[in-house]
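Showing subunit A:
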Amino acid sequence: MRKPLFWVGVLLVVLGLATGGWAAAPAATGPIKIGFMGNLSAPSSLSAKAAATMAVDEMNKAGGILGRPVQLIVEDTKGEIPKCVEIYKKLVMNDRVLAVVIAEKVEMGVAGMEIGAELFPEYPHIFFSTIGSGDDIWHRVRDNYKKYRFGFQTYYSTSTNYLKILAGLNSEVYKDLIKTKKVALIFEDMEWTKPLRKGLPGVSGPLAEVYKSKGLQVVYDTTVSLDQKMFNPIFEAVAKSGAGVIDCVVGYIDQAAFIKQWAQSSARDIPLYIWGGLAGMPPAWKMTEGKVNGVMIGSSMVRVAITPKTIPFMDNLTNNYKVGPIFGSHTTYDTLYGFKKAIEKAGGTGNIDALITQLEKVEEVAVLGTIGWDDRLHFNLPYPKYITPIVQWQKGEMKVIFPKPYKVADYVSPADLRK
Partner candidate 1 sequence: MLEITSVTKTFGGLAAVSEVSFSVKKGEVVGLIGPNGAGKTTLLNLICGIYKPDAGSIRFEGTEIAGLPPNRICRLGISRTYQIPQPFEAMTALNGVLVSVLNGKKRRRMSLSDAVFEASYYLEFVGLFSKRDTLARNLNLYELRMLELARALATTPKLLLLDETMAGLNPAEAERALEMIWNAQEQFDFTILWIEHVMKIIMKAAQRVVVLQYGKKIAEGPPEEIQGDPKIIEAYLGARYAQHP
Partner candidate 2 sequence: MVKLELRRDRIVARWGDWKSEWVIEPRYWRNPTIAITALFLLPLLVQSYPHILTMITTANLYAAIAIPLALQILGTARVNFGPQLYLGIGGYTAALLNLHWGWSPSLTFLAVIVVCGVIALLISPTTWIAKGLYFSLITLILPLTFLDVTFIWGDIFRGEVGLVGMSPLLNFTKVSWNYLAYYYLSLILMLLYLLVSDRIVRSRLGVNLAAINENEDVARMMGVNVDRYKVVCYVFPSILTGIVGWFIVHTFRTFAGVTYLPLEFMTKVLIIVIVGGRAFLYGAIPGAYLISIVEDSLRAVGPSNYFLFPLVLILLIVFLPRGEGLWGLYRKRRPRDYFPKLHVRRE
């Protein structure tokens, strides 16, 4: 007598659960949901998370987007692809977010984008990758626009622009500031440096050739692996090669060890130029016991007003959100503002394709210049729109030495600095 009742109850519960949760597509009213995914044990992701939270808070203070509140859903991928896939589904299929921001290593971004492409026809949404470097994200858009059109990449640059734009800037720096024509190239053995090592077919030759065409002379080049700890042999070789500057296309290697060993090697008088990463963060001085003195690096974490937004952003982030800005925080913050403007332009979130078109058109004042995305390839507009100033560590602080408009100090050779 009791049992059947019990089973009926169970059945009802099951049915309830089963039928529940099938909400409609992202609601055209109510809060605008944005999903954030990152490996919350990695400083970059943490800082990006803080930046995203900050952006959302500011938007809500300013009355939200089109009067609708913005809601940020933060999820932790633990840096595992299966988890990443799982969470992406959760965000898109259950929380019905309008946009997913993956602020993590590129393999996560790529994995997420694949799942996104699977879901997109049924669950229209926008996908942003704000830390993943390399080309795999926008290459997808380039190769199959229809399938991947919902994907946008915001990073300081992509290898095309590295080769086409930044290489030129670097060569200016070397020739005009450092006054040398001999370059030693050090690549880290990762995917994102491959176009720079091997060149992009149809777009540009490898970095070495680009430099040659700019009148520089590459006297030495090598690759280092991520788990490498001993760099002395490289510096010995560099010193022997008589290079005038060491151009390090590295972002993920153990930069503390790298710099410390550089500062105590025969190459210590040859200026070190690092493309990005840890050495560009304020704590770098402390971490290296001041051995970073004289190192040049492309860093966005320097207090120089590129736009009116820059200084407030950094202060707010460090004071109220207790994380230093690291690579990834700026891009995430700017991405969300670009997204906001695009929604406002599109006049709502009802039609995803209208939104995508707006995202391709939008241009918004950002922390590092102007945020906006290439209307065909969906990576953010490069220099001079989006600027990563080149700074040099001088006696404990980062001084911008390039580009001209933001320059606050002159280049000083490491030898002089050491005195």
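Picked so that all candidates are chains of the complex that A comes from, given by their letters.
Annotations for the structure displayed:
By our rule, a contact is a pair of C-beta atoms (placed from the backbone, for glycine too) under 8 Å apart; a residue touches a chain by one contact, two chains touch by 3 or more; residues count from 1.
Since we're looking at a predicted model, the values are computed, not measured.
By the touch rule above, subunit A in this complex touches candidate 2 out of 1 or 2. The touching residues of subunit A, counted against candidate 2 in their complex, run 14, 17-22, 40-41, 46, 75-76, 78-82, 85-87, 89-90, 93-94, 105-107, 110-111, 114, 118-119, 122-123, 134, 136, 189-191, 194, 225-227.
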